[in-house]
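Here's the structure, in structure tokens; my notes come after.
One protein chain is absent from this view; the other protein chains keep their places.
And now, chain A:
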Amino acid sequence: MVQPLLQVSNLNAWYGESHVLHGVDMTVDEGETITILGRNGVGKTTTLRTIMGIIRERKGEIRFAGKDMLSVPLHRTAHAGLGFVPEERGIFSTLTVEENLMLPPVVAEGGMPLEEIYALFPNLKERRASPGTKLSGGEQQMLAIARILRTGVRLLILDEPTEGLAPVIVQRIGEVLKTLKARGMTVLLVEQNFRFASRIADRFYLMDHGKMVAEFPVGELPQRMDMLNKVLGV
């Protein structure tokens, strides 16, 4: 059996006193697109931030490409091959679009060259000299994804990439993620937009009260709908 690219076992995490993750188990295989579903406040964002190493109060196991990640300091996580696109997008207002794009250090070969990024996101090229936060919400999301693609990471971690965006932009982001998937990129995302997620994900995790309560491939989606509607409250 092939070892998964990312293996999370019995992961617990805390924000100070409050215990937020209660034994998360999940795997992500090379080339897969995985979506974590769940209501607000069940620990989806926390799961991503804990895997990234932003939340340091954590116990359990996180292995990436076989390497134990718990002892890796935050500024070495990206070098191990993890790239992060935060929910708030994290575009820097004092940096131009191009400076934002060039900011994350290249951590491995095989990142997308700048010309290709500009071909995929022509808007960014047009506006490369403007301050990052002068872009529209959709463009900022594209920029947040684009700057990680340059770095050559193996796993792209996205926190609610479609939040607050117009349908046409959501569709565009879906296309971008499909393009990435075709290139062999592994993607782990948290998404509230269920229809969007069902178009791009290979496999789902359903999260509730700080742990994974179900796991199923995209093919099982139809027979799972009743259960999902109940848990997600849609």
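We adopt the following convention: a contact is a pair of C-beta atoms (placed from the backbone, for glycine too) under 8 Å apart; a residue touches a chain by one contact, two chains touch by 3 or more; residues count from 1.
Simple rule for what comes next: contacts and distances are computed from a predicted model.
Entry comment: the absent subunit's protein name, as recorded by UniProt, is "Branched-chain amino acid ABC transporter permease", drawn from "Branched-chain amino acid ABC transporter permease", "Methylaspartate mutase", "Putative tricarboxylic transport membrane protein" or "Cytochrome c-type biogenesis protein CcmE". In the complete complex, the hidden chain is touched by one of A:Glu61, A:Glu99 or A:Asp202, namely A:Glu99. Considering A:His79, A:Lys134, A:Arg183 or A:His209, the position touching the chain not shown turns out to be A:His79 (whole complex).
Of the residues in chain A, those that touch the hidden partner chain are 52-54, 74-79, 84, 86, 90, 92-95, 99, 102-105, 107, 151.
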